[in-house]
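Here the complex is missing one protein chain, while the rest keep their positions.
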Amino acid sequence: MIPIENFLILSSLLFAMGLYGVLARRSAILILMSIELMLAAVSINFIAFATYLDGEAFSGLVFALFVITVAAAEVGLALGIVLRLFRERRTAYVDAADSLKW
Amino acid sequence: MIDRLPLPAQFDRLIIVGGVAVGLVMTPILFVLLALLIGDQITAAELVFWLAFTVIVAGASGTVLLNNIVHAALSLIATLLGVAAVYLLLATEFIALVQILVYGGGVVILLIFGLMMTNAQDDPVVTDGSQKPFAAIVGVLLAGVFLAAVIDAEWGSETMTVVPFRDFGARLFRDFIVPVIIVGVLLDIALSGAIVNARASRIEDVDADETTSEASS
Partner (left out) sequence: MGIDLVGMEDVWILPAIPFAVFILVSFFGRLIPRNGDFIAVLGMALVVLLVGLVLVDFQGAFHDEVFAPIAGANTYSFDWIDIGDGFFVIEFSTYVDAVTMVMLPVVSFVSLMVLVYSIGYMKGEARYGWYFAALSFFVAAMLLLVISGNLLQLYLAWEGVGLASYLLIGFYWERQSAAEAAKKAFITTRIGDVGLLIGIILLWRVTGTFDIQEIIHAAEEGVFGQTYLTVAMLFLFAGAAGKSAQFPFHVWLPDAMEGPTPVSALIHAATMVVAGVYLVARMLPVYDEVLIARDVVLYVGLITALMAATMGLVATDIKRVLAFSTVSQLGFMFAALGVGALTAAMFHLFTHAFFKSLLFLGSGSVIHATEQQEVGELGGLRKKMPITALTFTIGSLALAGIPVFAGFWSKDEILHDLQHYGPFAAYVILAVTAALTAIYTTRLVLLTFFGKPKNEQAYEHAHESPPIMTGPLVILAVLALVVGFITYQGVGESLGFVGGIGELVYLPHHGPHVFKLDIAFAAVATATAVVGVAIGIMYWWGDARRAIAAQSWAPELHQLLVRRYYLDELYQGVINHVVLGAAAVVAWFDKRVVNETGVDGSTQFVGFLGYRFKFLQTGRIPHYVLGMALGVAALAVVAIGTT
């Protein structure tokens, strides 16, 4: 029997590392990958809570499923945006997306 | 065309280097865990957990630290497979399968396509205004906060509730049918959006694309 803390510690580390990746990376693709890490951490949390704490053990699972689904959609959409950025700026670095300040 | 594809050679080297690295890291850990298992210090499940833990942390580190973008992508695959193992440990085989299918089969392939179509640019070495120190501070802070919270909390229940595969499907499509449909619509919209975004919106754009890419290559 693995205590729930182990899973939570794992997800905390995973989430923090993903966040680090999002902040530290310049390549849009790598940032996307880091986001996937964070989403995976969230899913682990959902499932751990559902299994250990929820008598029905169901809502968390559905949430995890939806997170995976939405993540897939997000990756597809985000890659479209990255391609667009690449075509406009000849690069996939997020530094290139600097037109927020004109 | 073929001589312009450097991938096979790269992949060979990658697999060798990666395999050696994984072996170097994993073998001692595996031995330690096995020793603990034999000494009845840990159960088999715990062995698997710690293996998965190692894979996930190592993979995630690779994903966020490696400058070579292909290496980072491979690390991501390892991480996601490790996460699938964690799902298995949590007795949710279905989610684990979905994780492998969607991430291993879909998302990562998409990402690799994406990085190929963007010339597989590695993460640049930023000399001025690098955010890495700040990112490290934020990451450490947040990890500290999470860990403190996790360890500090009283979690109570130590029993696992297992949902049989069949029940999961039945309840998903009975009680959550509306969200499922909505998610379907969402996927549809996202896909449409991805297509609209990714395709060249104007002929001139395509022309410009081709001429510039030729010029640059």
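Order of writing sets the chain letters: A and B. Residues in each chain are counted from 1.
Operating definition for what follows: a contact is a pair of C-beta atoms (placed from the backbone, for glycine too) under 8 Å apart; a residue touches a chain by one contact, two chains touch by 3 or more.
Just so it is clear, the structure is predicted and the values come from calculations on it, not from any experiment.
K.L.:
Quick one: which of A:2, A:19, A:72 or A:92 touches the chain that's been left out?
P.N.:
A:19
K.L.:
Which of these touches the unseen chain: B:31, B:113 or B:134?
P.N.:
Answering carefully, the residue with contact to the hidden chain is B:134.
K.L.:
Just the residue numbers, please: which parts of chain A touch the chain that's not shown?
P.N.:
Output for chain A: 19, 22-23, 26, 94-95, 97-102.
K.L.:
Would you write out the residues of chain B that touch the absent chain, in ascending order?
P.N.:
Answer for chain B: residues 131, 134-135, 137-138, 141-142, 145-146, 148-149 touch the chain left out.
What we mean here is this: only the chains that are shown with their structure count from here on.
K.L.:
In angstrom, rounded to a whole number, how far apart do the mean CA points of chain A and chain B lie?
P.N.:
9
K.L.:
Under the touch definition given earlier, write down the residues of chain B that touch chain A in their complex.
P.N.:
43, 45-46, 49, 53, 56-57, 60-61, 63-64, 69, 72-73, 76, 79-80, 83, 86-87, 89-92, 94-95, 98-99, 102-103, 106-107, 110-111, 113-115, 117-119, 121-124, 126, 130-132, 134-136, 138-140, 142-143, 146-147, 150-151, 155-163, 168, 171-172, 176, 179, 183, 186-187, 190-191, 193-198, 200, 205, 209, 212, 216
K.L.:
Give every residue of chain A touching chain B within the complex, in rising order.
P.N.:
1-10, 12-30, 32-34, 36-37, 40, 43-44, 47-48, 50-58, 61-62, 64-66, 68-77, 79-84, 86-87, 90-93
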